[in-house]
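The structure is given below, and queries will be raised subsequently.
Yeah, one chain of the complex is gone here, protein chain that is, but the others are all in their spots.
For reference, chains read A and B in written order, and residue numbers begin at 1 within each chain.
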Amino acid sequence: MGRTLVQLFIDGLSMGLVYVLMSSGFNLVMAVPNIIFIAFGEFYMLGAFIVWYIEVPANISYFAAVPIAVIATAFLGGLSYLLVFRPLQFRKNQFLTNIIAGVGLMLIIGQAALMLFGTEARGVPSVFSSVYEVLGVRIALEKIVVIVLSVVVLVALHALLQKTRTGRAMRAVSFRSDVAALQGVNADRMFMVAMIVGCALAGFAGAIMAPIFGVDLGMAQNGFLVMLVVMLGGIGSMPGAILGGLVFGMTLSYGQYYIGSGQAQILFFAVIMIILLFKPGGILGKNIEEIGHV
Amino acid sequence: MSAILEAKGLTKRFGGVTAVSDLDMSVQESQIFGLIGPNGAGKTTVFSMISAFQRPTAGQVLFEGSDVVGKPAHAVARLGIARLFQHSLLFGNITVLENVIVGFHRKRSFGLFSSFVGTKRAREEEEGFRVKALEILDFVGLGRLKDELPVNLPHGHQRLLSVATTLATGPRLLLLDEPVTGMNPAEMNEMVRIIRKIRETGITLMLVEHHMRVVMDLCDHIVVLNYGQKIAEGGAQQVCTDPAVCAAYLGKGTYDAA
Partner (left out) sequence: MSKRWKWIAASVFFLIVVALPQFIQSAYYVHLLILIMMNAVLAMTFILLLRAGLLNMSMAAFWGIGAYSTGMLTLKGGLSFWVALPIAVAIAALVALVFGAILVRHAGLGFIIPSLIFAFIVPLVFGTFKVFGGHVGLIRIPAPNPIPLPGGHHITFASEQSYYYLLLALALIVVLVLLALYRSWVGRAWRALGLSSNLAQSVSISPFRYRLLGFVIVSAMAALMGVFFAAYSTNIQPGSYGPFKAIYIQMYAILGGVGNPIIGPVVGAAILTIIPEALRAVKNFEPMVTGALIILILIFLPQGILGLLHGRRPGDALGFLRNVVHGGRGNSNKVSASKEGVILERAKPADRDGEGAA
């Protein structure tokens, strides 16, 4: 069955929005505690795996599985911060140390997942399995649900960051953590909140993607790619994360169909690199040359 | 005596804020030139522009007759302008002596290959630098601390180390940004004495400082800035009694009459 432009668009949009979710999460972790969180992809994968585990062997409804997955990944994120990243604060080479710590975490979590869930790819039964025909085009409801859910969560995230005190505190810390401290903001707590929310977003992304793409260990790789999406859109910039995620999703969707998956990725990366050379902060990012000093 | 440095119409805007506005000034060779003004008047910005760490929005900076605007900072340093930064910049993980030796980078005459291979002449030059570095450290009074790490030095000594490093480059013009701020009176006197000695070696000095006594003592010629504009200029006595200057300072900052 050939895919029409509209179908490719919906694919691109749903994938893109999921990437937006992930890149927002990654963005939070990057911008607030300044960690390039290598293990981020594992949380994406965990979200999917947990949903599978709860739905299939335990036979609990998908609607319960998703929140459980999100809570689990959030908890794990907080734990990671407490045990790994907080003790590593204030080091010389902190930036690099965080990257390597992320690798350590990746090994641990990845292997644990492997041991718990086994190596085969799993399918997660879709709750919204109907396919509608709109104007002669077949569209899966599942994908529409993903789109809607993503948008809802993103709007909620936006509200959290802009309107609530916690959100403002996080933005203050991301901007100048010493000045924020003077204002009475507990930077440490904000770092943890950012980490928790970020990982929860990753878990959520994995959870809603599970029915569409199945669950397998390779998913963590996607999470790894998210890093680049964030860098494209701009670190610390939510609109940038959105832009980056959508561009990535669309490029993959159309690219995969027209020129093949590998070439599409190369094209994407080449474009990113060119853009970044001219605008190192990403398209909409802030001036990031201060971060990352080794 | 000729003007070693001239600024013409020097302007710097950051977004909506004009930090420096249409500044004209002329520094003569071997002068000690003072740049003063209340906090935020744009003094450090002027230094940044002269040393090319920032690019002027408009205007020219003429060093020994040629415009240096647009050149990168290291190229301007190579021309002979050295800078003492406001917040002591030091090379943290190497000794005091090593700090000063880095300063000799400008004066080395052998290219990469000779130094890499370690030819006899390159090594001799290196040894020469080591000796000269010790001389400079003695000149500023830090000789016995040559093997210390900068982070273990008190503030005053750190400033002296920064001065030593700039001297190693063999500059023609030395920009001193708040050299005595944060020092006790004894250290201050020492720094003033050293600044005078530096002038005697033929180096032109520009000074940004808040301690009025030091400025009045040292400077041959003073320019006063307020909100980025020059409001007065002249010798110490002149500037002291200028009504515009008093108005700018009244209620702001400290007039240190000590």
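Here is the rule we use: contacts are C-beta pairs under 8 Å (C-beta built on N, C-alpha and C of every residue); 3 or more make two chains touch, one makes a residue touch a chain.
This structure is a prediction, so every number in the text was calculated from the model and none was measured.
Seen in the complete assembly, the chain not on display touches A, B.
Only one of A:F95, A:F213 or A:Y257 touches the absent chain when the whole complex is considered: A:F95. Screening A:L8, A:I108 or A:L160 against the full complex identifies A:I108 as the residue touching the chain left out. Residue in contact with the omitted chain (choice from B:S66, B:N152 or B:N184): B:N152. Residue positions on chain A in contact with the hidden chain: 38, 82-84, 86-93, 95-97, 99-101, 103-108, 110-112, 115, 177-178, 181, 184, 186-189, 191, 224, 227-228, 231, 235, 260, 262-263, 265-266, 269-270, 272-273, 276-277, 280-281, 288-294, in rising order.
Looking at chain B, the residues touching the absent chain are 51, 53, 72-75, 77-78, 82-83, 85, 89-95, 98, 101-103, 105-106, 108, 110, 112, 115-118, 149, 151-152, 165-166, 168-169.
In the analysis below, only the chains that are shown with their structure count from here on.
Per-chain Cα centroids separate chain A from chain B by 49 Å.
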